[in-house]
Structure formats: structure tokens, C-alpha cells
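Below is one structure, written out as C-alpha cells; comments come after it.
Missing here: one protein chain of the complex. Every other protein chain is in place.
Showing chain A:
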């Protein structure tokens, strides 16, 4: 694939992510923050997000499987997850987290489990997409091009 089509694909992919609402403006802001002094900023943050989220999701699964659910703990975890996802702009994850917190307030275990599944799905989806995006970036950089800025 030549550089031009790679870059076009990159742009298409990013705008599709934004259009579908998987990512939001915050992600583009993150991209803006990345510059020469901080070349891997987005990657760093996103990787941090992946690590953090996986830890939280595991924690959540374990907490919710217990006989007596500590909803406070769940809520704290979900809050964390929500904050992280909002910061990187993973909008869908954030949205599910908001619903998740409502169920936590109601102490609705079933709803929580349901939300956990959704959060996992959404998380995997966004992780998948972001990994693809980074792969594209790597390819573009490898081809000697620059990452196209959509703005």
C-alpha cells in the first residue's frame, strides 16, 4: 500500500470512529497535545488506559461475582473507568459507565452484571479500533510519511 492510500485510510478510519461515537472530541484533543516534545503521548496514554481498564474490569468481575456485592467498591471502580474513558475520549465506554453507576446506586446486581458485559464489549471494541489505528500510524511512519492531521 502506498503512503497516500494509507493516510487516506487513516483519515477515513478516524472519522468513522468519531462518527460512530466510539471516540469523541477528547481523543482528537489528545492527538493535538502530541507534539515533537512528546511524540508518543497518545500511545502512552492509551496504553495506560488499556492497562488500567483491564485491571479494573477484572476487579469488577470479581467483585460482582461475589455473594454479597460491595456496591461502593463497584461504584468506585466504575467511576475510575468512567474518568479514564472520558479522558481518552472512549465515549461509548463512558456512556455505559454512566448507566452502570446508576445501577450501582440502585444496588441492582443483575443490571450491574449486564452493564459489565456491555462495558467489556465496548472496551474490547475500542481497544481493537485503537490498536488498528496505532498499527496504521506505525505503517505510515514506517513508510516515511507523517500522520495526517484532520484539523
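The rule we apply is simple: a residue touches a chain if its C-beta (ideal position, glycine included) is under 8 Å from a C-beta of that chain, and two chains touch if they have at least 3 such contacts; residues count from 1.
By definition in this document, contacts and distances are computed from a predicted model.
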item: Among "Pyruvate dehydrogenase E1 component subunit alpha", "histidine kinase", "Synaptic plasticity regulator PANTS" or "Centromere protein L", UniProt-listed name of the chain not shown; value: "histidine kinase"
item: Residue, one of A:87, A:109 or A:139, that touches the chain absent here; value: A:87
item: Options A:3, A:57, A:76 or A:99, residue touching the unrepresented chain; value: A:76
item: For chain A, residues in touch with the removed chain; value: 24-26, 28-30, 32-33, 38, 41, 44-45, 48-49, 52, 76, 79-80, 82-84, 86-88, 151
